[in-house]
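Submitted below is the structure of interest, expressed as structure tokens.
One protein chain omitted, others in place.
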Amino acid sequence: MRFTQSSRERLALLMPAALLLGVVVVIPIGRLVLLSFERTELNTGLGSRFAGLAMHARLWQDGRWWGSLGNTLVFTLGSVGIEMLLGVTFAVLLDQSFPGRRWARAIVLVPWALPTAVMALAWGWIFNDSFGVLNDLLTRAGLLHGPVAWLGRPGTAMAAMVVADVWKTTPFVALVVLAGLQGIPRSTLDAARIDGATPSQLLWRVVLPLIRPACLVALAFRVAQGFGAFDLPYVMTGGGPGGSTETVSLYAYRSFYRYLDFGYGAATAVEGAGMALLLFAAILWLSSRAREAV
Amino acid sequence: MRTSPAGNGHSFGNLVLAIALAVAGWNRFAAASRRHAETAVIRVMVPASERPFWRPIAERFARTHPGARVELVEGAESTDLREDLYTASLLARDPTFDLVYMDVTWTAKFAAAGWLRPLDRLFTAAECESLLPVALAAGRYSGRLYRIPVRTDVGVLYCRRDLLEAARLPAPQTMDQLFATAKRLQSPPSRWGFVWQGKQYEGLVCNYLELLSGCGGFWVDPETQEVGLDRPEARRALSFMVRCLAADGISPPGATTYQEEESRRLFQDGRAVFLRNWPYVWSLAQAGDSPVRDRIDVVPMVHEPGRRGWSTLGGWGLGLSSYSRHPGLAADLVRIVISLEGQRWLCARTGFAPARREAYRDPELLAANPFLVRIGALHQHALARPTIPRYDMASDILQRHLSAALTGGETVSGALAAAAQETRRVLGPRVPGR
């Protein structure tokens, strides 16, 4: 106990962050949560009336909400899964020393540095059936006979969105994991090497367990961002075809800003956030069980 | 393996530098955000690309109204983004924007929310009569006028005149003629018969409405709240779209992902015989470097035999914010915009279709844009989308089910039955009788 900080010190360190977050983010979220128990919409002249759980009950009977939840789950699991694998690979590659490493790191970051809304538009054109560069490349390679409308079918539209998201956000994962890799003291690696560990043993037994916290950070925020995906479906597919790529955020946004159905939009966002938290907890639980099993 | 230590000197130097820069730069912003305390300022947000054409209007206003001026706030290009900005501002009861430059579909929602002032008293009957009746009517909600149209848009059918002439075929009038003609003249995938906007978005609704009316059907009657989507006419209109997309059809499978630009590019590259789009295509397709320059024509949209073709009405107008501090001055600005001169400033160089009737006979505008003659005629059969407060919801329902039917997720009748049912639920009980 002698070496732990006094709780007063700790509080003083936490305070500024808590204040900023509280005023700018937590209070608005609190208002949203309260709003989800009210009926505030055009029919009530935008005035609010307490409605208890009515908005939440309506949500549970809304096929569109369940559809968007399913789409969001598929999108999040698909894109985050691939991003974690690719991101860790990228980080391991970038952690080695090779000529021009600095440039390689900057280049890998480029996709992430581009504004999503504009790149979503660009990806939309890449996947276009008539002018899309993807169809052209695949046709030239002899893999494709005749153009494919990638965004025109539910399955391929979702896949296209996942590809665009993986391209865009893998650098985020790579960067976070890279920081974890660089935090590993050199002495640890040297000791393992002296003990005769092969490179693959080094990677699996020493490095990966040590970067687990960094991976967890990346995973947590990728799940959050994936669940909140908005720009990408909004610009690339508009939620189509047939609502097959509408995400929870997109639906919440539409209820809120388009339909001016504030209570309902707030309920959508609140329950969506709850589901995301559940998903994250499930992933944590599964990963800890997997670790125990090993 | 890792780089060698470089010391900590740099980082501290960087920090000092950053702070120095920070202090120096602050003043610039402070100056920029200092308020102008003076005259009445009328603010309206317009898309960035339109601002140059609004400038002469603002200058005229400043000349005729000493002590007042207009600030043209530059908004995003995307309609949705600008709607969000206006929504955020109006919800906060914020007097920043005196005038709302609004799309035709916003009227009912904004009016129902209480964000707009009724304009009936501010504008005389004569002033209203100088505008296209159909465009003016789209600005009414529950018997009152909330939006003065400034410019209009109508859906039209573009065709390749050269191809039709070479094959000695007339321009199609009915849906079957369009199908047969397109089928004969196409050679996919290098040239498709008919391209249109099939992505799940507002444009799909516009495309469908034209066919729906051409089949004698309707979507929502704004007065009785009656929904016509599960009637045979609605099924015939959607079946035509599905038929176009079929393997032996006339539209590329990718049409279900197209918005205006994708379809325009195909047509302009000479890769489509027919195109359903808005008037903006004309000036681009007739530009100097366009492969189809002087080889195109415009006709009304196709329909079923014995009926007539309809054009979905689009366009922009001005509403007066409930929170404006200068309603009188703002109304004066609107008057300048809809004056013949204002319409010239706004439409001559942009190719927009004016909202003032007289403008379609104005030699100056016609010289700048001969195409206006045809657009003017189309307004007789322009089709307004229903002015219901929950328009966005109804439109989204229709978009989803149309898109699902076009991409094989639902059958034509199943999609329309579901859409009709959901729309009824959104609109609430029918208003009995008329």
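In this document, chain identifiers A and B correspond to the written order of the chains, with residue numbering beginning at 1 in each.
The rule is short, and it goes like this: a contact is a pair of C-beta atoms (placed from the backbone, for glycine too) under 8 Å apart; a residue touches a chain by one contact, two chains touch by 3 or more.
Note that contacts and distances are computed from a predicted model.
**Q** Have a look at "Dimethylsulfoxide reductase subunit B", "Carbohydrate ABC transporter permease", "Multisubunit sodium/proton antiporter, MrpF subunit" or "Aspartyl/glutamyl-tRNA(Asn/Gln) amidotransferase subunit B" and point out the UniProt protein name belonging to the hidden chain.
**A** When "Dimethylsulfoxide reductase subunit B", "Carbohydrate ABC transporter permease", "Multisubunit sodium/proton antiporter, MrpF subunit" or "Aspartyl/glutamyl-tRNA(Asn/Gln) amidotransferase subunit B" are compared with UniProt, the left-out chain turns out to be "Carbohydrate ABC transporter permease".
**Q** Just to verify: which one of A:Phe37, A:Trp65 or A:Phe172 makes contact with the chain not shown?
**A** A:Phe172
**Q** Of the residues listed, B:Leu91, B:Leu340 or B:Ala368, which one is in contact with the missing chain?
**A** Result: among the candidates, B:Leu91 touches the missing chain.
**Q** Looking at A:Gly52, A:Gly146 or A:Gly183, which residue reaches the missing chain?
**A** The single option touching the absent chain is A:Gly183.
**Q** With respect to the chain omitted from the figure, which of A:Leu59, A:Val88, A:Ala157 or A:Ala214 is a touching residue?
**A** Of the candidates A:Leu59, A:Val88, A:Ala157 or A:Ala214, A:Ala214 is in touch with the missing chain.
**Q** In the full complex, which bits of chain A touch the chain not displayed? Write them out.
**A** Residues of chain A in contact with the hidden chain: 3-5, 9-14, 16-18, 20-21, 23-29, 31-32, 89-90, 93, 96, 98, 102-119, 121-123, 125-126, 130-131, 133, 136, 167, 171-172, 175-176, 178-180, 182-186, 199, 210, 213-214, 216-217, 220-221, 224, 227-228, 230-231, 248-249, 252-253, 256, 265-266, 269-270, 272-273, 276-277, 280.
**Q** In the complete complex, the non-displayed chain touches which residues of chain B?
**A** Listed in rising order, the touching residues are 2-8, 10-11, 14, 18, 22, 25, 29, 32-33, 45, 47-50, 73-79, 81, 84-85, 88-89, 91-92, 94, 96, 259-261, 264-265, 269, 271, 278, 280, 283-284, 289, 350-352.
We adopt the following convention: only the chains that are shown with their structure count from here on.
**Q** Rounded to the nearest whole Å, what is the centre-to-centre distance of chain A and chain B, using the mean of the C-alpha atoms as each centre?
**A** Chain A and chain B have C-alpha centres separated by 33 Å.
**Q** Can you check the complex and tell me which residues of chain B touch chain A?
**A** So the residues of chain B in touch with chain A come to 1-3, 83-84, 87, 91, 109, 112-114, 189, 199-201, 252-254, 256-257, 262, 265-266, 271, 389-390, 392-393, 396, 399-401, 403-410.
**Q** State the interface residues of chain A toward chain B in the complex, per the touch definition above.
**A** 42, 45-46, 64, 96-97, 128-131, 146-147, 149-154, 182, 186, 237-244, 254, 257-261
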